[in-house]
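Here the complex is missing a single protein chain, while all its other protein chains stay put.
Up next, chain A:
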Amino acid sequence: MGMEYSEREVDILVVGGGTAGPMAAIRAKETNPRLNVMLIEKANVKRSGAISMGMDGLNNAVIPGHATPEQYVREITIANDGIVNQQAILAYASNSFQMIQRLDKWGVKFEKDETGEFAVKKVHHLGNYVLPMPEGHNVKKILYRLLKKNRVDVTNRYKVTRVAVGKNHRVSGVMAVDTRTAEIVFIKAKSVIICTGAAGRLGLPSSGYLFGTYENPTNAGDGYAMAYHAGAELSGIECFQINPLIKDYNGPACAYVTGPLGGYTANAHGERFIECDYWSGQMMLEFFRELEGGNGPVFLKVNHLAEETISTIENILHTNERPSRGRFHKGRGTNYRDDMIEMHISEIGLCSGHSASGIWVNERAETTIPGLYAAGDVACVPHNYMLGAFVYGEIAGLEAVKYCEDMRGEETDKEFMVRESERILRPLKRKSGITPYQAEYKIRRLVNDYLQPPKVTRKMELGLRRFSEVRDDLEGLWADGPHNLLRAMEVHDILDCAEMAAVSSLYRTESRWGLYHYRVDYPEKDDDWLCHVQLYKDGEGRMVCKKIPVEPYIFEPDAGEIQAYERLRIVTKDMV
């Protein structure tokens, strides 16, 4: 077989141009303009990623006068049930304010009060961290302008499939495929930064529509699979992402916007049942109980608010982030003034932006492979959200610059390139077979059947068996052209993520993080499991896990604060 791929070479390669990726590329180039920095993106950087239509607020801003880094580190330590590397959270918290100032200077619009100060709101259990962005729809435009200004090499419509590692166990480049022509390229790089977002196409939404996910469905879990196959460690995979969303629409309602204006999550009687709307596993467990119990379903209630407040809410929710919310409500005849909005829980996903599943990184965004960095939803820094993606994008960009300044690139095995290009092209070479749509539907339906919490040991074991049968079926996967080849490659990523989710969930024999890891056979939290679970590929190519201790805390959370999160349910008269 002849050469089926071309080759290119750069210094720093950023994979994924959503939120963290553009920041990494811009800051790397600003720091050392002589370096050749490429941003490679599956979609188009102009409108890609979770923030393609902007955002309606920062969920976790640490702004002097409202919160301190120490407070924030303690809050997230508790929200993530003790399993955090506090150094990594602290690096975020300490850089949060300078990043907000940087974005503000670049022209991103945050809400300010009459005196020109940032108008921070309280949504979390303990501290004040939410900074609204009612005019946040232009974030991507601003990032795009800076990418152009700094001469970042933007390469759109390529799906990166694998990260290559050289003989000295350092990163050496990536394989990627053009999603419109199916041409394959090997890009040699001294340093690679993975910013590919969440594993958003893991569970099947209850609508049955594969692309009606909470996350932007371009994020199929590619980065998790790439890191795994390259030999990096992942962590907290068993801490699933599950969100409270508008039923069927499957987007946020969004309590962080409505909460500070007087809206709240209510049961069928219109009563509050949780103390605080900040998304955590503990909150989701209460949500799940209410939904399944006699008081369900669950609603977002704003119909008691004044007309002026409701118009403000509509204006924010229907122009930012997920703007088609408005037309969905209209189609169903739902009006915020009269009706409560029916809510539901999302399909499962992997996402450190909202919970904790990700590629293992330290406070310098380094993975366990030298030269390989990760930032944003795909990197394990719990509850990082959008500002965390920006902060860690910056950290990764700056660290990558330092790393490659005195580095010569690693060589990659030709055999790796040949093998990978053959793997990519296989579905195109068939004349018929299982379509990516069928394979994806089946895997994601199995994920719902066997992995959706409450987690049951026997079910997860069966799930693993079914996944391995589907893996055999994928030998017959067929793509009729480049677009379906992209989907076929994603099917492999989705299956890898499903297997990771099952393996790490089975490994942790306790319950933790509320609904995210609620194991019916091990219903209690167990202090023996106050540790990270690392998932990786062993020498024989098997998917395995190991425990590593939680690093000593810098700030010890106090008992009263811990109880606050454990007591999220409002104590009603009949419960006392």
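One rule holds in what follows: a contact is a pair of C-beta atoms (placed from the backbone, for glycine too) under 8 Å apart; a residue touches a chain by one contact, two chains touch by 3 or more; residues count from 1.
Going forward, contacts and distances are computed from a predicted model.
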Choose one: "Amino acid ABC transporter ATP-binding protein", "4Fe-4S ferredoxin", "RNA polymerase sigma-70 factor (ECF subfamily)" or "FAD/FMN-containing dehydrogenase". The correct choice is the protein name in UniProt for the chain not shown.
-> "4Fe-4S ferredoxin"
Quick one: say which of A:33, A:107 or A:208 touches the chain that got left out.
-> A:208
Decide which residue listed in A:322, A:466, A:492 or A:532 touches the omitted chain of the complex.
-> A:322
Of the listed residues A:433, A:463, A:514 or A:557, which contacts the missing chain in the full complex?
-> A:433
Touching the hidden chain in the full complex, which residues of chain A are there? Just list them.
-> 43-44, 46-49, 52-53, 157, 179-180, 207-213, 216-218, 248-250, 322-324, 327-328, 331-332, 432-435, 476, 478, 483, 486-487
